[in-house]
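Every protein chain of the complex appears in place save one, which is left out.
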Amino acid sequence: MTLPDKRGTIEEAISAIGDGASVMLGGFGVPGTPFCLIRELVRQGPRNLTVIKNDANEAGMGVDWLLENGQVARLVTSHIGLNPTAIRMMNEGAIEVEFVPQGILAERIRIAGAGMMGFVTDIGLGTPIEEGKPRIAVDGRTGLLETALRADFALIHADSADSFGNLSFSASARNFNPLMAMAARKTIVEAERMVPLGALLPEHVHLSGTFIDIVVELPELPEVYGVIQR
Amino acid sequence: MTLPDKRGTIEEAISAIGDGASVMLGGFGVPGTPFCLIRELVRQGPRNLTVIKNDANEAGMGVDWLLENGQVARLVTSHIGLNPTAIRMMNEGAIEVEFVPQGILAERIRIAGAGMMGFVTDIGLGTPIEEGKPRIAVDGRTGLLETALRADFALIHADSADSFGNLSFSASARNFNPLMAMAARKTIVEAERMVPLGALLPEHVHLSGTFIDIVVELPELPEVYGVIQR
Amino acid sequence: MSSNAKERMLKRAAADIVPGMTVNLGIGLPTEVLQHVEPGVPVCLHSENGIAGVGPVLSPDKADRNLIDAGGAYVSAIPGTAFFDSAVSFAIVRSGRLDLSLLGAFEVAANGDLANWKIPGKFSPGMGGAIELAQKARRVGVIMMHTDRKGNPKILDRCTLPLTARGHVNRIYTDMAVFDITAEGLQLREIALGSDLTELRAATGAPFHVPDQDLPRF
Partner (left out) sequence: MSSNAKERMLKRAAADIVPGMTVNLGIGLPTEVLQHVEPGVPVCLHSENGIAGVGPVLSPDKADRNLIDAGGAYVSAIPGTAFFDSAVSFAIVRSGRLDLSLLGAFEVAANGDLANWKIPGKFSPGMGGAIELAQKARRVGVIMMHTDRKGNPKILDRCTLPLTARGHVNRIYTDMAVFDITAEGLQLREIALGSDLTELRAATGAPFHVPDQDLPRF
């Protein structure tokens, strides 16, 4: 038995993303952000995107490129405090921003990836977070209904990948990547290293290739992936 | 900085489980079933237990010991087809059995472990599975409310553990173990191997010790953990 | 049923497992289909207990005590196998990553309803993972003997047993025929060598459409 081969080119992979698409981007700060896939998304230029990412990166990197290039209509995120462009565009009404508490964002994405419709939690009950969310009683307690958050595409950064799309992530670069990979209609991975099938021990695979559609091998990493010198 | 040490003895660990407790047991068939913890539970003998386990093992092993010893009042499970004792006791009304579809069982446990109240899914809509479950509308679609499934205790089998309770599992012995470890008030682990802190690479830890209360090292494995000869 | 007819049924079902698929094979006849898939076809076998890339079954002396499939068989890893927990395993199922689920059945109805987990008063071991497999795979195939041991039809107008899933079966493979279930009802697609329409109608508990063209044989 042998497993399907999902390797592809970055141009072909990103060309499926059209105007108006919803796109999840992995990463928490620099670690795990798929900068090369984002750069290709800037080069190909689809507009009116809904971007779903934990944060908006910082000036001059990642999400900021998409914002500066006017490709983002809507941003679903937990925190944009390190990106002045995002804050300015939000305040000017140039982009719409939906803030979601970080763990609720993670869980709305995971619930979508697990093929469910929503979940009930008491997070935010009695605070402004509650606005617009139906109250649901569960075993006599009150919670809020949070809906599954899906996307047309997920762009994922992995440390290692095999040709079937089995992935492993490095250190804190895991973050939203495996969750988003599960929650999109089509999931595109950039990997720092392609390894032969079987090189990742079955117990050490962080995310099964069953969730992956296209794997792209990265050339030498651009500087943006490096340590930020402040 | 150093991490807390959670090693304990099997007698002390199991002694916390009293009559009427709810107890989750890891495992899918033999792999991942904490036979030594179950045997100690039989030896100490608390009664009227609610047992939550994917399956009821087979005659003469695991859950069957608890059933034969009359300690189980209620069993929450997805399948008991390989255990004639369980089927007989269910038919005689000696135990109450709640059947839950396997993935819904996994998810009800995971949702509890993630500190949430319930989730909404369309699994079982229009079938007998729907009975007694409220219908909830999410984004215009109808689903069923499934409630979080917690327990007082979780008994977990791991391949390797360190003194903080970081765990790794072998092959298909992972199954319900990490989920249950997250969903109990108190989680007790039996490990085939204790390894020094740091011996499990941070990327290879399957479940963080933050979820674990007591770690017990197993002596030489009894035969029941072995390959079943049919 | 001749073992010949059974082999041809398995082979016919195997032909629908095509390169690139992720597939779950239920216990019993569905598992046997695997032996008839061409060796070179790249497919990923999923098992509910937390495996993608299930490898061949091993004899007990070569088995890994920690590596079984959902049916309890000692299986092996292949290059690219991954293990995960039961929640992730069913995330694969419910999120539509299974291209095909092949299941056994007590009854299948012309409207795509499936009953395969409970016979009230006789057999109720629990549903295991069948409900989610039957409801959420992109394609659901049923493979079964055309009639039960007493010769009664298992393909019915409506199921009489408690349902596993409502309206999700796409295709039925039996030792007598292949049917598709479409919006227009039960469609006969192929007929087994040695079966004929009269025999098939008598053994089937629901009306079905017969195409105008010649029926392929298998």
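To keep things simple, chains are lettered A, B and C as they appear, and every chain counts its residues starting from 1.
Methods note: contacts are C-beta pairs under 8 Å (C-beta built on N, C-alpha and C of every residue); 3 or more make two chains touch, one makes a residue touch a chain.
Note that the structure is a prediction, hence the values are computed from the model and not measured.
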_Chains still shown that are in contact with the chain withheld from the display_ = A, B
*Using the definition of touch stated at the top, determine which of A:H79, A:K133, A:R185 or A:H204 touches the missing chain.*
A:H79
*Pick out which of A:P4, A:G165, A:P178 or A:P202 touches the chain that's been left out of the picture.*
A:P178
*Just one of A:E107, A:D162, A:E190 or A:D213 touches the chain that is missing; which is it?*
A:E107
*Which chain A residues would touch the chain omitted from the figure, given the whole complex?*
28-32, 54, 77-82, 87, 97, 99, 101-107, 109-110, 121-129, 159, 169-179, 225-230
*Touching the hidden chain in the full complex, which residues of chain B are there? Just list them.*
1-5, 112-116, 162-164, 166, 182-183, 196-198, 200, 202-203, 205, 208-211
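One rule holds for everything that comes next: only the chains that are shown with their structure count from here on.
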*Indicate the whole-number Å distance between the mean C-alpha point of chain A and the mean C-alpha point of chain C.*
35
*Could you list which residues of chain A touch at least two other chains?*
114-116, 202-203
*Which residue numbers or ranges of chain C touch two or more of the other chains?*
77, 83-84, 87, 90, 93-94, 136
